[in-house]
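So the structure is just underneath, and the comments pick up after that.
Every protein chain but one is kept in place in this view of the complex.
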Amino acid sequence: MLVFTMASVSLIAIIGIGLFYRSIPILHQSSWHDLLTKSVWKPLKGLFGFYPFIMGTLWVTGIAIIIALPLCVLTAFYLVEYAHPKVKRVLIPFVNLLSGIPPVIFGVWGVLFIVPFIQSSIAPHFVDFSTGYSVLAGGIVLAVMIFPLIVSILNEVLTTIPQELKDASLALGATKWETIKKVIIRKAAPGIIAATVLAISRAFGETIAVLMVCGNNAIVPHSVFDPGYPLPALIANNYGEMLSIPMYDSALMFAALLLFIIILLFNIVSRIILTRLERKLTT
Amino acid sequence: MTTSPHISVQNLNVHIENQHILKDISINIPNKKVTSIIGPSGCGKTTLLKSFNRLLDNTANVKITGKVLVDGENIYDPDVEVTHIRKKMGLLSQRPYPLPMSIYDNVAYGPRIHGTTKRADLDGIVEQQLRATGLWNEVKDRLNASATRLSIGQQQRLCLARGLAVEPEIILGDESTSALDPVSTAIIEDLFISLKQKYSIVLVTHILRQARRVSDYIIFVYMGKIIEFGPTEELLLNPKGELTKEYVKGFIS
Partner (left out) sequence: MIKRKLEELFFKILMILATIVVVGSFFLIVGTIFYKGIPFMNLDMITKTPGGGFYIGKEGGVLNAIIGSLYIAGGATVLGLIISIPVAIYINLYIKGRKITSALIRMAFDVLFGIPSIVYGAFGFLIMVYFGIRASLLGGIIAVTLLVIPILVRTLDEVIRTVPGELRDAALSLGATRWEMAKVVLKQIRPGIYTAILLSFGRGIGDVASVLFTAGFSDNIPTSLHEPAATLPLAIFFQLGSPVEEVQGRAYASALILTLLVLVITVLSEVMIKKFSKHKI
């Protein structure tokens, strides 16, 4: 029993070490700085600049958070503070069901609905031409995928705020909204931050749904209508050629290592915030 | 009583989760006096208090019938603006709940919401109320510090200052000293006694000694009904009802 536990826990280290070990060849060839900032990606020539992929990941994740965060904060406040308890009980399960839908289904939906929508209805207002396969599409699909995560964390955080605190504000003659604006948001701020950080880390790693709608073009995006190529998509798309081109497998493992480190950090930070918050609110 | 009542309750019935908590309550709260509500735990004291500033509205599954007149206005009238009513009442709860902001902002919270924005005006209000509750000298150098850093006794006084800052007419206290040490308790009790010159005060307490020390009138509530009401000394030393006699002797609860 102890063995299993220790083995599982050390899995984190093992994964990190394993990925690092396989990345060593490419690290020997180029420095960390070069790998992260150069844009040239020509595997056959042995040139591996990860910059476009990092930017692709950032664009897609950024768009997703910008869309999802306000929507989810508003939704959570409505469900906890204003909605009738019966309404809340009915609506929340549907948000949870969203989290059960496999990513590939989100991808199919993205291809069937979001991409054409962008191409025909949104893009024409802004650019000359867009196939619809863009970081915007990736961002929208990702946003919907992280809805349940943010809403459920915020729901927990908001319901643990004591009614007496809200009463204190209401007793002074404040409206419910003023109480939310001036008191509840401050109390819930760490929780909102933690939820955001967790959502970001989830968004970074999402592979298949984004891959299907973002265009997979290894350029640095300059507008939301440009295609992009996030890191997970890079790994997923090229695993086939991985073993036939020298250094390619090491490069892809390096990409996986990058993802792993970033997500690890974000995860730990948000867990720390959440545990601190839990401790503060329950003592 | 020779002065007209500040709060007049008429046939108030409160049901919470289908339980009849307050049964046909009719009582007049005297103006500019301290009235204590006493009774065993769970008999509806806090519910009665919360019905005065309509905080009861937020409880789940609550049904309220009857009238509560404040200055002649029925606060449960559907046309009434709730925030206006609540502004008239200051509430001090059992445990202090300072808002998550600085000491200054806590006291200034109410006035800011109701329209006072000029810094000079707010400064004046903050100082005035902190002095009134005896906090000024203790905190005047750290007004911008977080309110949560104060001791519990100071926090409760801060909550009182915060409540006074909106210029209420009535102060409601819900066992407001039960979390405090004896020294802080004494300070708050003294404050109540001095504040009754300007405000009508209604306190819920289960400490008979406190009721005796602080109040002019006592209401005895048992199982959701008002059993007896009268001047302090009279009710405590010469109770009329059997139940009152037993409670005051310390048998019930």
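As written, the chains take the letters A and B, and residue 1 is the first residue of each chain.
Following the convention adopted for this analysis, a residue touches a chain if its C-beta (ideal position, glycine included) is under 8 Å from a C-beta of that chain, and two chains touch if they have at least 3 such contacts.
Keep in mind it's a predicted model, so treat the numbers as computed, not measured.
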Missing-chain contact among A:Phe50, A:Phe147, A:Phe225 or A:Tyr248 belongs to A:Phe147
Full-complex touch with the removed chain, picking from A:Leu35, A:Val60, A:Leu79 or A:Cys214, is A:Leu79
Touch rule applied to chain A and the missing chain gives residues 1-2, 4-5, 8-9, 11-12, 15, 18-19, 22, 70-72, 74-75, 77-79, 82-83, 91, 93-98, 100-109, 111-113, 144, 147, 151, 175-178, 198, 201-202, 204-208, 212, 232, 235-236, 239, 252-253, 256, 259-260, 263-264, 267-268, 271, 275
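Keep this in mind: only the chains that are shown with their structure count from here on.
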Per the C-alpha means, the centres of chain A and chain B lie apart by a whole-Å value of 48
In their shared complex, chain A is touched by residues of chain B numbered 53, 55, 58, 60, 83-84, 86-87, 89-91, 93, 95, 97, 99-101, 109-110, 113-114, 159, 162-163, 166
In the complex, chain A touches chain B at residues 85, 162-175, 178, 182-183, 186-187
